[in-house]
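Data first, discussion second: the structure below is written as C-alpha cells.
Omission of a single protein chain aside, the complex is shown with its protein chains in their original locations.
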Amino acid sequence: MNTNATTMTKIKPRKNWLVMFIHKLGSPPWFYNFSGKLIPWLWATFAALTIWGLYLGLYVAPADYQQGESVRIMYLHVPAAWMSMMIYGLMAVMSFIALVWRIRMMEILMMSSAPIGAAFTIIALASGSLWGRPTWGTYWVWDARLTSELVLLFLYLGVIGLHNAIDEPRKAARAACLLALVGAVNLPIIHYSVKWWNTLHQGSSISLTGGSSIDTSMLWPLLIMAVAAKFYYGANLLTRARIKLLEQDMRKGWVKNVVKEQTS
Amino acid sequence: MLSVSKINFERYFAPVFQPVSFTLEAGGLLLVTGANGCGKTTLIRVLAGILHPTSGEFSSRTGSMAYVGHHLGIKDDLSVVENLRFMRDFLGTSNRSSEEVMKEVGLTRVSEQLARTLSAGQRKRCALARLLLSNTQLWLLDEPYSNLDQEGVELVDKMLLKHLEAGGACVLATHGAHRPNWQQTENYELISGVAA
Amino acid sequence: MNHAPFIWAAYAVGAVVLLWCGLAPLVRKNTIRRDIRRLIQLEEVERDSHA
Partner (left out) sequence: MTIEASIDAGGAASTGIEAGAGSMNKAFFALLRRDLLLAFRRRTELLFPVIFLLVVISLFPLGIGPSPQLLARIAPGVIWIAALLATVISLDGLFRSDFEDGTLEQFVLSGHPLTLIALAKIVAHWLVAGLPLVLLSPLLAIWMNLPLDSLGVMIVTLALGTPILSLIGSIGVGLTISLKRGGQLLSLLVFPLYVPILIIATAAVMAASDGLPYTAFLGLLVAGLITSLTLAPFAAAAALKISLS
C-alpha cells in the first residue's frame, strides 16, 4: 500500500508571452470580436489577390511549350495542393496543442480547418484530373501527386467522419485531434512511399508542376494565387470558428449579449 | 486521503453537477446522495480518473483506487474463479487467495460456473470479491447495493466496515434508502448542475 | 486538342467548391442565431412568469 505517494498536480499560470497570447485567444468573447473585425479584411485581400492572380495567369502568362494552354490549370491546382498539405500540417500542430493543454479554442480551430482542407484537396484532385485529359489523354492516371492527394482526402474524410460520429462535442474533438496527429505522423511516409511506388511502376511522365526551371511570367501568378489561397483559408477558418463558438456557448451570457446587440 | 476542491464536469457544454468540494480522511466514509441524473456516477468516474474534470483540482494521497461501477468488469466467458485469478495476477497487490475471497462473498458453490450463467446479484458479489483482492485504501462504490438480496446488502456493509476500521476510506454513491452504519460518515448531497 | 474547356472547367470546379465551402457556414450561422434568439425568448417568458 502506498500511503506516502502524493499525487498533486496543479497548473500555475505562466507569464510566457506565447501562453498569454494563446490564453487571450482562448477567451471566447475576445476571439469573437477580434476575428469579427479581421474577417472582412481577409476576404477583401483574398478577392483582390485572386483577381490579380487570375489576370496574370489566364491573360498575361504565356502558354507552356510542352503542355500548351492547359498549363494555366497549374495556377489553381498547385496552390490548392499546397494548401491541402499545409492545412493538414497546421491541423496536426493545433491538435497537439489541443490535446496536451486541453485548449478548447484549438479544438475549434482544428475542426474548422478540416472541411476547408478537404475542399482544397477536392479542387486539387479535380483540377489535376482535368489537366490530365488533354495532357495524358485520360482523366485519371495513378500519378504520384494525384495518388497522395487522394490518400490525403481520405485522411481528411476520416477526421471529419470521426468528429461527426461522436455525439459529445469535446470528446469528438479530442478523438479527431488524435486521429489527425496520427495521420500527420503517417503523412510523410505515405507521401514518399507513393512517390517511390510511382517511379517503380511507371516511367516519369510530364508533371503538372513543370520542370525545375519556371519562367517568372508563370511564377508570379502562381505565387499570388498561393497567397490568395492562404487568405481564403484565414477568412473561412475564422468564420467557421466563430460560428462553432456561438453554437457551443449558446447558453453562456456573452453569446446572448452578442445576439441581442445585433438584433436591436 | 482525498481532497477535492471545486471540481466540475461539463457535458455538452453544460455542467453535470454543481462544483464539488470535500475532504476525506482515513477511516472516513462519504455518502454521495441525490436524485437520479444528478451526476453521482459522473462524479465517481471523475474521482476514479476515468473522466477528466472540466475545472477544479483534486489530490489523492493513495496510489490506486478500487472501483465498482455499473459495468462490473466481469468476463462472461470465464468462470468465477478464472475471473478472480486473472484480476489477482493482473493487480499483483493482494496477499489473499482467490478461493479465500470467493468464500467471503459466498460464491464458492458457483466458482467453476461461467460468469454468464450467474444472476445479477451473484455477478455483483463477484465484483465485490475483486474489491477484496485490490488491496487499496480508497474504494469508489457506485450503487453497491443494487441487485443484492438482504444477505448481500449485509455483506457489503460488513466488508465496508472492515475496510474502514482498517484505516481505509470510501466514497459511496447511492440513491436507495439503505445506509451503512459508521460513525465517521459524511453525507454529500449532489445537486444537478442544470439549474443556474 | 482544344484545351480551353478543360481550363474553364477546372476553374469552374474551383469556384463552385470554394463558394460552397465559404457559404455553408453562413447558412449554419443563421440557424444557430435563430436557435439562440428562441432560447433568449424562452428565458424571458420564464422570468416573466416567475415575477
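To keep things simple, chains are lettered A, B and C as they appear, and every chain counts its residues starting from 1.
Here is the rule we go by: a residue touches a chain if its C-beta (ideal position, glycine included) is under 8 Å from a C-beta of that chain, and two chains touch if they have at least 3 such contacts.
Computed from a prediction, not measured in an experiment: that's the story for all the values here.
K.L.:
What are the shown chains in contact with the chain that isn't displayed?
P.N.:
Result for the missing chain's touching partners among shown chains: A, B.
K.L.:
Which residue from A:A47, A:V93, A:V141 or A:I190 sits in contact with the chain not drawn here?
P.N.:
Of these options, the touching residue for the absent chain is A:I190.
K.L.:
Footprint of the hidden chain on chain A, which residues?
P.N.:
Counting only chain A, the missing chain is touched by 2, 5-13, 19, 22-23, 26-28, 99, 101-105, 151, 154-155, 157-158, 161-162, 165-166, 168, 171, 174-175, 178-179, 181-183, 185-186, 189-190, 193-194, 196-197, 200.
K.L.:
In the full complex, which residues of chain B touch the absent chain?
P.N.:
The missing chain touches chain B at positions 7, 45, 47-60, 62-67, 69-78, 82, 86-87, 89-93, 130.
We adopt the following convention: only the chains that are shown with their structure count from here on.
K.L.:
Looking at A-C and A-B, which one has the bigger number of contacting C-beta pairs?
P.N.:
Higher C-beta contact count between the two pairs: A-C.
K.L.:
Using CA atom averages as chain centres, what separation in Å is found between chain B and chain C?
P.N.:
48
K.L.:
For chain A versus chain C, what separation do you get between their C-alpha means, in angstrom?
P.N.:
The computed centroid separation for chain A versus chain C comes out at 19 Å.
K.L.:
Distance-wise, how many Å sit between the C-alpha centres of chain A and chain B, to the nearest whole number?
P.N.:
Distance between chain centres, rounded to whole Å: 46 Å.
K.L.:
Which chain B residues touch at least two other chains?
P.N.:
Correct list: empty.
K.L.:
By residue number and range, which residues of chain C touch two or more other chains?
P.N.:
Counting only residues that touch two or more other chains, chain C contributes none.
K.L.:
Give the list of chain A residues in touch with chain C in this complex.
P.N.:
54, 58, 68-70, 72-73, 76-77, 80, 115-116, 119, 122-123, 126-127, 130-131, 133-134, 232, 235-236, 239-240, 243, 246-247, 250-251, 255-256, 259-260, 263
K.L.:
Once bound in the complex, which stretches of chain A touch chain B?
P.N.:
Residue list for chain A touching chain B: 1-3, 5-10, 102, 168-170, 248-251.
K.L.:
Which residues of chain B touch chain A once you look at their complex with the stated criterion?
P.N.:
10-14, 52, 57, 59-64, 135-137
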